[in-house]
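Removed: one protein chain of the complex. Kept in place: all other protein chains.
A, B and C are the chain letters, set down in written order, and residue numbers restart from 1 in every chain.
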């Protein structure tokens, strides 16, 4: 597998809607070699820290490097796993608690491929892509998100 | 965790629509302790066998036992993993190639839980639930589906 | 006793019915299977499991119930 793929747009302004995800699923119903899809969604939690509740995360990114990294990760994942297709979307800007900020979608003829690919992809994105999250509390104070 | 949950309806007549999945995702946006969702979708492949293409699978089940098993698997999965919620839907009747026949949806505060839970759930469902699939070719001949 | 036997999937194609009632005076699943294989020799070549009370049972299980189900390989998803 040495197909070269053009970089695809990953960043979306604001939250990713359930409808957008539904439409993306619908678009795959013409691809009849696919037997298994796996979709990971990251959702903003209303964590309570020292009595204050997070009401939103504001995402920023070093976009030039992030887009480059997303492209590299896509290529590496296609090489590592037998996938028919792969889609990655991440929010920039403000995403409220309960809303979706990350949408990763992989499809393959076989389920074992999608299980392995989704975990690898999500972990690699969290580890390697320069995205930053400002966790905003109800009183407008904030702290910086750290991935665990 | 020893909550007793009532058995939930799993079987859906015909294919599971992308819209149904989108709506199910939307319903989780009020649950602000969730940080990660994982969704597995099984889609009917148009496999070609001895020159003939599968155009649909017709699913039947020993429903009394299948519902019992789905309930057992739900309970076991809730005990094994830290999940906020879990939904399982499987088609009965005819599902065309490209359409979705299995929809498994787990949510948790943390991503590691959903990765482990989705794989366990899908594998256990395929292994333990008495569902049968008649693979129908374009010329109306058929063979019986075997899980690999 | 009267026993209802249900067949699913490819097994129902062999028996040409999804359900039948038979008279059975023996004791275990193994004895029932002997009877069914005599009636439907083509079953011999098929892989299947037996359920009683919505639970899979082994060949030496006693038949307690009035309903026994023959299940071909599971193929969900």
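What we mean here is this: a residue touches a chain if its C-beta (ideal position, glycine included) is under 8 Å from a C-beta of that chain, and two chains touch if they have at least 3 such contacts.
In this text the structure is predicted, and so the values were computed from the model without any measurement.
The chain not shown here makes contact, within the complete complex, with A.
In the full complex, chain A touches the hidden chain at residues 42, 59-62, 64-65, 68, 90, 101-102, 122, 125-134, 144-147.
Note that only the chains that are shown with their structure count from here on.
The minimum number of touch steps linking chain A to chain C comes to 2.
Chain closest to the overall centre, judged by the mean of its C-alpha atoms against the mean of all protein C-alpha atoms: B.
For this pair, chain B with chain C, the centres built from the Cα atoms lie 27 Å apart. Chain contacts: chain A has residues 111 touching two or more partner chains. Looking at chain C, residues 77 sit in touch with two or more other chains.
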